[in-house]
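Here the complex is missing one protein chain, while the rest keep their positions.
Think of it as A and B in the order they're written, each chain with its own count starting at 1.
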Amino acid sequence: MPEAESRGLWAGLKAAGRAIASFQADFVLTAVYYLALGPASLALKLSGRNPFGAADAKTGWKPREPVDPAEHLKSQG
Amino acid sequence: MEDLMAFLASARQKLGILKELFAFLWRKKLWWMIPIIVVLVLVAVLVVFSLSTPLAPFVYTLF
Partner (left out) sequence: MNILGLSCHYHDSAAALLADGELVAAAEEERFSRKKHDSGYPAKAVAFCLGKAGLRPQDLDYVAYYEKPFLKFERILTGCAATFPKSAGLFRRAMKSWLGEKLWIKARLARELGVPEEKILFCDHHLSHAASAFFCSPFEDAAVLTTDGVGEWATATIGKGTASWQEGGKQSLVLSHELRYPHSIGLLYSAFTAYLGFEVNDGEYKVMGMAPYGKPRFETEVWKLVSRFGDGSFRLALDAFAFQHDAERSFTNEFEKLFGPPRKPGTRFVTAQTSLYDDTNAPGASELAENQRFADIAASIQAVTETLVLEMAAEAKRRTGSKNLCMAGGVALNSVSNGRLWRESGFERIFIQPSAGDAGGALGAALYAHHALLQKPRRHVMTRADWGQEFSVGQTVDSLKSAGANFETFDDEARLLERAVDLLRQGKVVGWHQGRFEWGPRALGNRSIIADPRSEKMKDTVNIKIKFREPFRPFAPSVLAESADAYFDFGRREVPDAASFMLMTFPVKDKKRAEIPAVTHVDGSSRVQSVGPDAPPLYRGLIRGFQQATGVGLVLNTSFNLKGEPIVNTPLEAFATFMDSGMDALVVGSCVVEKDKLQTASSSWRTSWRSSQAPDKNLVF
């Protein structure tokens, strides 16, 4: 097979593989969403904590913890 | 061989990042998030990770 043609075939195979992979990832992630995030969401609701801020808050400003620059910059979180 | 070494180095770095991530969740007391992240990481290893490898097309057609 000429080189150009085999490269085209390989590229085609890879593209098809990616399309299937993307579909598969959607499928698996949907399962994770309902089976793992669903219960966690329920737990979050039962705990009564509203991560989007309590509705009866008196202000939207939240004080920030003071940071030590060295520790702050080292951490990814 | 070089590819394999690069793959191992990248896997080691990613494991290091996961260690940091779990330490972060622990420190912030985000217990509820731990199971989801464990599942997501497994999914990542099985599925999304291999998107970046040249084997991807075959892994997917077989999986």
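The rule is simple: a residue touches a chain if its C-beta (ideal position, glycine included) is under 8 Å from a C-beta of that chain, and two chains touch if they have at least 3 such contacts.
Quick caveat: nothing in here was measured; it's all calculated off a predicted structure.
Peer 1: For subunit A, which residues reach the chain that was dropped from this view?
Peer 2: 18, 21-22, 25-26, 29-30, 32-34, 37-38, 40-41, 44, 50-53, 57-64, 66-67, 69-70, 72-77
Peer 1: Which subunit B residues touch the hidden chain?
Peer 2: These residues of subunit B touch the chain that is not shown: 10, 13-14, 16-17, 20-21, 24-25, 28, 30, 32-33, 36-37, 40-41, 43-44, 48-49, 51-52.
Note that in this section only the chains that are shown with their structure count from here on.
Peer 1: I'd like the Å distance between the centres of subunit A and subunit B, where a centre is the mean of that chain's Cα atoms.
Peer 2: Result: the chain centres lie 13 Å from each other.
Peer 1: Quick one: in the complex, what on subunit A touches subunit B?
Peer 2: Touching subunit B: residues 13-14, 16-18, 20-21, 24-25, 28-29, 32, 36-37, 40, 43-44, 75-77 of subunit A.
Peer 1: Subunit A touches which residues of subunit B in the complex?
Peer 2: Contacts found on subunit B: 17, 20-21, 24, 27-28, 32-33, 35-36, 39-40, 43, 46-48, 50-51, 56-61, 63.
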